[in-house]
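All protein chains of the complex are present and in place, except for one that has been dropped.
Moving on to subunit A:
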Amino acid sequence: MTTAHADGLERPPAVTGATRQEPPARGAVRPGRRRARSRGSRQAAAWGFLLPVVAYLGVFYAYPLYRNVDLSVRHYTVRSFVQGGAPFSGWANFRQVVHDPAFATAMRNTVVFTLVSIVFQYALGLALAVFFNHRFRLAPTLRALFLIPWLLPLIVSASTWSWMLNSESGVVNYAFHLVGIGRVDWLTSPHWALVSVIVANIWIGIPFNLVILYSGLQNIPAELYEAAALDGANSWQQFRRITFPLLRPVSAITLLLGLIYTLKVFDLIWIMTKGGPGDSSTTLATWSYRLGFGNLLPEFGPGAAVGNILILIALVFGLFYIRVQRRQAA
């Protein structure tokens, strides 16, 4: 393949003629043949360039995905997981999962967790982005400081949040105590656990929204604002009529990525509450992990089924996004 490639593309025609010492008569045929050969070799070269990507996608995406689907449609016990020969069970794992009393709770928590998180992340991220877009002294420094939640390893920020929210010795309850508010069991009460993990997740997600929306703001021409100011638009009107509409495509991708990222949040919840108390902060992601690895007797089938449901939900939103984008482009 490589030689064909070199032959077709690299060697100058003069040299070809000289080395092969072909009779001039054949020269008339050559251009056509050369074109055919170079098209073939070009195709081969194209595949050659594609191969690493295809192999990478196959090994790291297609195969794990296939394994996950395979796990979810077979009845695995620890024995058949190791020794092989798990019987095909069709939709049984999905049925078991959907009829589990934990399913409705996990689904509701996932929806609440995701929606509330991205709404607040987006709103606060946008507010901060607009704020930092007014150039002022220290703006870059302050903006950099806002990125800290993003730079910290999740284990650090989640553990810090759970210390702060500890009901006995946490700093939040201490502050409440100082202003005369009674103790709140942030992580150990079924009413507050979900709220607590959402608050922590919003804090972690703001920098992502800030960075992307800020870079979107940079692309809005300053003349528009100048013109609007001349027309007498106040800053709220400028935001409503210029910033927000022109930011729409960037907002769409921010929200979509935020959605997919938030749907699968696992580590934060696991570190802070392990989905508890009871099921009160369990989402599909933590439930899937709990089924697969949470106790000493793993249930790989149902765990994979929950994981696949999660992937499907993310896929639906991905397709929705592509449609919206197409319509915008058209």
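Note that a contact is a pair of C-beta atoms (placed from the backbone, for glycine too) under 8 Å apart; a residue touches a chain by one contact, two chains touch by 3 or more; residues count from 1.
The rule we apply is simple: contacts and distances are computed from a predicted model.
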| item | value |
| --- | --- |
| Protein name, per the UniProt record, of whichever chain is missing from view ("Multiple sugar transport system substrate-binding protein", "Cytochrome c1", "NADH-quinone oxidoreductase subunit G" or "TerD family protein") | "Multiple sugar transport system substrate-binding protein" |
| Residue, one of A:V97, A:L194, A:I212 or A:I313, that touches the chain absent here | A:I212 |
| Residue of A:S38, A:S167 or A:Q238 in touch with the missing chain, whole complex considered | A:S167 |
| Options A:A46, A:A144, A:I181 or A:I253, residue touching the unrepresented chain | A:I253 |
| Contact set of subunit A toward the excluded chain (per top definition) | 77-79, 81-83, 150, 153-154, 162, 166-169, 183, 185, 187-190, 208, 211-212, 215-216, 219, 249-250, 253-254, 257, 260-261, 264, 267, 273-280, 293-299 |
